[in-house]
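Every protein chain but one is kept in place in this view of the complex.
Let's turn to chain A:
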Amino acid sequence: MGGLQKKKFERGAATNYITRNSARKKLQLSLPDFRRLCILKGVYPHEPKHKKKVNKGSTAPRTFYLLKDIRFLLHEPVVHKFREYKIFVRKLKRAYGKTEWSAVERLKENKPTYKLDHIVKERYPTFIDALRDIDDALCMCFLFSTFARTGKCHVQTIQLCRRLTVEWMNYVITSRALRKVFLSIKGIYYQAEVMGQLITWLVPYQFSHDHPTDVDYRVMATFTEMYTTLLGFINFKLYHSLNLVYPPKMDIQAESELKEEFEEDYAMNSESYTEKLSALSGSLARVVSTEEEEEGKLDQFPAEGEDVEKMEAREKEQKQLEAQKKLFDGLKIFLNREVPRESLAFIIRCFGGQVSWDKSVSIGSTFDVTDETITHQIVDRPNFDKQYINRYYVQPQWVYDCVNAKILLPVEDYFLGVTLPPHLSPFVEEKEGDYVPPEKLRIMALQRGEKPAQEQEEDEEEGEEDDDEEEEEGDDDEVDEEEKAEEKNLKKMEEQKSQGKSLQVKVTPGKVKAENPARLEQEEKAEEKRLAIMMMKKKEKYLYDKIMFGKKRKVREANKLAAKRKAHDDAEKTKKKKARK
């Protein structure tokens, strides 16, 4: 046919992509600079669908970028700054080589710098956009702020990161936004709710650094550079949303409280203020000093049918949240020197508690150990002698578990020397029919306001064991009975679950008459359901059976796990007994 011969790789995918090296050449940047630019601008490599078409027939693995992105990068003013910096380095090197110290001095004075403000604005056109992307920024800043100042990265960067993280923590404290905490073997996970966004971040434990060799520090530093800028602007906005002064200032009251005689012992004069801020023990100053907080109530709308239920549920949630926010209100907690101070102080202050520590641990302590009004003292060492009667001595896990359970858990399980209950992850949300560890069940019962019966029995059991060893047979019987009862319970639960109902384990003791209508209603409902099942079409019935089977299987698996757990617990118990003997 007529027309020119079509040439290969001149249209389609091949023209949409550009290899990294050619992109670099187009921008006239060195590879590290190019990489930095891409990270700052949020331009990431892209894997084409048909590599062979893009790579001009070759299948060699290459890094590709979208050509449009690279064209966009060409307009970035920071590129010029990068070139300027390159030239600056060259001049500086030359001056050093020629030992022209005055030239070195002058060059250093005029070192080219650049700002990333416009890039932040461009990448996050609205505040909410920025807030959604803050997880990474927080992780990175917290990580960098714990680095030793050994030259792995700029000291200034570390300082800036520290400042920003302290500002963030102070904001979370003032807005009481923290929701979940999880102590993992890696680090501490926090989750906060800021302006309706759930924000999760990971904080390393103190002094836990070994510098891995297979991490590109330059790349990480570039990310951090971007993120510090972002976090700073977000902090500013957040502080202003709460009418707080930015950069943060201590309340006058708090400031006077924290005045100490020997401040110079802790930090230099120039640093003591920031150190005090980072102690997290004082409240922040507001632009308009209004002490009483406005209680924002949900607007009431007349609603019908399902909406009413939803509204009620929402209201309930709101109430729960309010209660959680005031979890530690009125508690005075003293931290011993062996517990992680910053994390605990942060959490306790987040939920309204007062916190202090020994003067020699850190700056910013507000009261002494000898204070009689202290309600809890957090201790994490096996033997601890000097004790006050009017305060609880608990292990640090109590604080974390209280936060996750949203109630003040009984302190007995967390006393000194007691084996702690497991620290459960608050980030796991069990669906209906999943296996729920017994500890969580207990906490759920406590949340509902019940005093778990099992625990009492256990206590009794232990008491008996202490009293007499001969009575063991009886104990065993008891245990057997318990098991039987539990099995019955489980069976019941299974049945209920198989009928697709949520578990409403409400125990209303001693009212026989009140129960009857409820039961009748229930029976009626069950009857209705059975009839509905009978009336189903064959196809629907098949589907229904399948779903029910799946549910049953889940329940069975959960039961299996529960049995396993029971067996494990029993084994542990017997072991303990033997050890005691």
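To be clear about the criterion, a residue touches a chain if its C-beta (ideal position, glycine included) is under 8 Å from a C-beta of that chain, and two chains touch if they have at least 3 such contacts; residues count from 1.
Throughout what follows, contacts and distances are computed from a predicted model.
Novice: Given the options "Ribosome biogenesis protein NOP53", "Origin recognition complex subunit 1", "Acyl carrier protein" or "Gamma-secretase subunit APH1-like", say which is the protein name UniProt records for the missing chain.
Specialist: Looking only at the record, the undisplayed chain corresponds to "Ribosome biogenesis protein NOP53".
Novice: Give the residue, chosen from A:R90, A:K121 or A:K525, that touches the chain omitted from the document.
Specialist: Touching the chain that is not displayed is residue A:K121.
Novice: Considering the complete complex, identify which of A:N55, A:S175 or A:N235 is in touch with the unshown chain.
Specialist: A:N235
Novice: For the chain not shown, which residue from A:Y17, A:F34, A:F82 or A:W201 touches it across the whole complex?
Specialist: A:W201
Novice: In the full complex, which of A:K26, A:R62 or A:K573 touches the chain missing from this view?
Specialist: Counting the whole complex, the residue in contact with the absent chain is A:R62.
Novice: Please output the residues of chain A touching the missing chain, sorted low to high.
Specialist: Chain A touches the missing chain through residues 35, 39, 42-47, 61-63, 66, 68-69, 72, 75, 111, 113-117, 120-123, 125-127, 130, 133, 135-136, 139-140, 143, 154, 156-157, 159-160, 162-163, 182-187, 189, 200-202, 204-205, 208-216, 219-220, 223, 225, 228-229, 232-233, 235-237, 240, 246-247, 338-340, 380-381, 395-397, 419-420, 422-425, 427-428, 435, 437, 439, 561, 564-565, 568.
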